[in-house]
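With one protein chain held back, the other chains of the complex are shown just where they sit.
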Amino acid sequence: MASVAPDRCERTLARSLVAETLGTGLLLAAVVGSGIMAENLTDDGAVQLLCNTLATGATLFVIILLFAPISGAHFNPAAGLAYVFAQVAGAIAGVWLAHAMFGEAVFALGVKPRAGAAQWLSEAVATFGLVLTILGTANRSREAIASAVALYIVAAYWFTASTSFANPAVTLARSLTPTFAGIAPMDAPAFMAAQFIGALAALTCSYAVLRQPD
Amino acid sequence: MASVAPDRCERTLARSLVAETLGTGLLLAAVVGSGIMAENLTDDGAVQLLCNTLATGATLFVIILLFAPISGAHFNPAAGLAYVFAQVAGAIAGVWLAHAMFGEAVFALGVKPRAGAAQWLSEAVATFGLVLTILGTANRSREAIASAVALYIVAAYWFTASTSFANPAVTLARSLTPTFAGIAPMDAPAFMAAQFIGALAALTCSYAVLRQPD
Amino acid sequence: MASVAPDRCERTLARSLVAETLGTGLLLAAVVGSGIMAENLTDDGAVQLLCNTLATGATLFVIILLFAPISGAHFNPAAGLAYVFAQVAGAIAGVWLAHAMFGEAVFALGVKPRAGAAQWLSEAVATFGLVLTILGTANRSREAIASAVALYIVAAYWFTASTSFANPAVTLARSLTPTFAGIAPMDAPAFMAAQFIGALAALTCSYAVLRQPD
Partner (left out) sequence: MASVAPDRCERTLARSLVAETLGTGLLLAAVVGSGIMAENLTDDGAVQLLCNTLATGATLFVIILLFAPISGAHFNPAAGLAYVFAQVAGAIAGVWLAHAMFGEAVFALGVKPRAGAAQWLSEAVATFGLVLTILGTANRSREAIASAVALYIVAAYWFTASTSFANPAVTLARSLTPTFAGIAPMDAPAFMAAQFIGALAALTCSYAVLRQPD
């Protein structure tokens, strides 16, 4: 029996890492790929973001439903640092996969400047709301969690000036694409800092103010 | 024991007030922010309203799911006057947050004229339907309530000439933005009056006609 | 006791009639109102129909969830003839309400020609699918029924050449609007005939072929 438990443990950790890598990879393939598709098909900026929003929200619902029972479906260092290497690796692979699927150069750097106080405030607010949504639905059904997180991001793509990256691993990976969803690498660290501030604020708010009285 | 109950009571009231403020704030940030984003990205009025609709509906689903167990997730004086100050404060803060996230002047007044019999009828009908939806789903699961309220507003944004403010606190706060979702301050009181008439009609209809026989 | 039952019966019938009238009225207000709003805001025909689709689908979800426990939420003579007068009255009132909310002349006739074999085939197919959806989800939860019917109509607005009226009471009422969602009165009877043929085909298919073996 003693020899079984470690093995199961390892297999479970391995499965979790695969799940976090695959899920974050699919998420980035969707974010970047749908941005390329949208830019190819229309010049209307709102329609482009609408298509990008739809693909991102739908993908989030699916990957949360699929991978929650395996790894918890985090896909985001701001929601727990345990899987950060798997998430970053998956995210970068997802960007490259999107490039390959659309016949673009696989390796590239982001070019879109995204900086300034308004952008950073947007990222802090976006991540605050995302982490609040995750903490506030933790006891609900998996379908409710998946719907809430997906719809939160659908909304936040539109109500923040930064289109809600809200995820440090996603931000890092999006600094590797010159397409619609990209960010200039030099602008990425400030985004990540703002995201951690937003996540911290949500944790504080949730545990200090909103949690059920004992 | 006697000293615990009041404390829990206060903490519960405090948590409810925070929940109503946060929820209404997020709602207004979404309504106003997505309107600014949409106006920045396209000149097509229908696409603008579509984006505004999507962000509003998605946010409503999320905030109802999140805050229903804490405060009941009203966010609307027409659905119960208990939290009116928290709702107004949250709503105004949400408008200002949206302005800040998009780098607009934080303090401003609405400029869009919204008046006349057709607009007032629209607000009465919009609020009638919203309150009917709230009352008619009271015994359903939280997910069903959140879906129904969100989808009702999604529809009502389109089938009323006023785009369904349907909420006096929201109306007041939207008189403080000159952007897509704004309303001229002088037009706000008539909107609120029409909303209370619609809410009253829904209460009457629901309790006198539709309620289950005893 | 004997005197209670009839009273409850009458109250239940009255409540059902109010529910069918209100529900069909809201549905038509949404169909016609969102069509007017969309035509006012864009010249892109696909965006117009997209907006009309969204409002119709969202409204269907809400009214089915709201009125199913009261009247069964039919809103359609093709799904049961019991409430046909309430449905027609509600549908016409809904069209007039939409006109009033948008400041249009309340009384009017449809002008859009919708005729020919392709249109009639479309209506038969649309109603076939709608009735199949209703029959096939009868044992599911109310939320599942509401989602399925709403999403069926969302799809059918797009995959039929007639944009899926699929409802004789709705067709009659839409012959009273010269706006986006209207139909010329002389074209309405053939639509209704096609709808009944489609409904009959679905009933036959469902009971003869698809029903569970005893």
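Letters A, B and C name the chains as they come in the text, with residue numbers starting at 1 for each one.
Quick note on the criterion: contacts are C-beta pairs under 8 Å (C-beta built on N, C-alpha and C of every residue); 3 or more make two chains touch, one makes a residue touch a chain.
A quick note: this is a predicted structure, and the numbers were derived from the prediction, not measured.
Interchain touches from the omitted chain, evaluated on the whole complex, reach A, C. Within the set C:V31, C:V47 or C:M101, the residue that contacts the chain not displayed is C:V47. Set against the missing chain, the residues A:L26, A:A89 or A:V170 yield one that touches it, A:L26.
For chain C, the residues touching the absent chain in the complete assembly are 44-50, 53, 57, 116-118, 121-122, 125, 129, 132-133, 136-137, 140-141, 143-144, 147-148, 151-152, 154-155, 157-161, 205, 209-210, 213.
Contacts to the hidden chain, counted on chain A, fall at residues 8, 11-12, 14-15, 18-19, 22, 26, 29-30, 32-34, 37-38, 40-42, 44, 47-48, 50-52, 54-56, 58-59, 61-62, 65-67, 70, 97-98, 100-103, 142-143.
We adopt the following convention: only the chains that are shown with their structure count from here on.
Common partners of chain B and chain C, by the touch rule above, are absent. Superposing the C-alpha atoms of chain A onto chain B requires a rotation of 90 degrees, rounded to the nearest 5. Per-chain CA centroids place chain A at a distance of 28 Å from chain B. Here the spacing of chain A and chain C, counted between their Cα centres, is 40 Å. Multi-chain contact residues of chain B (touching two or more other chains) are listed as 44, 47-48, 50, 143.
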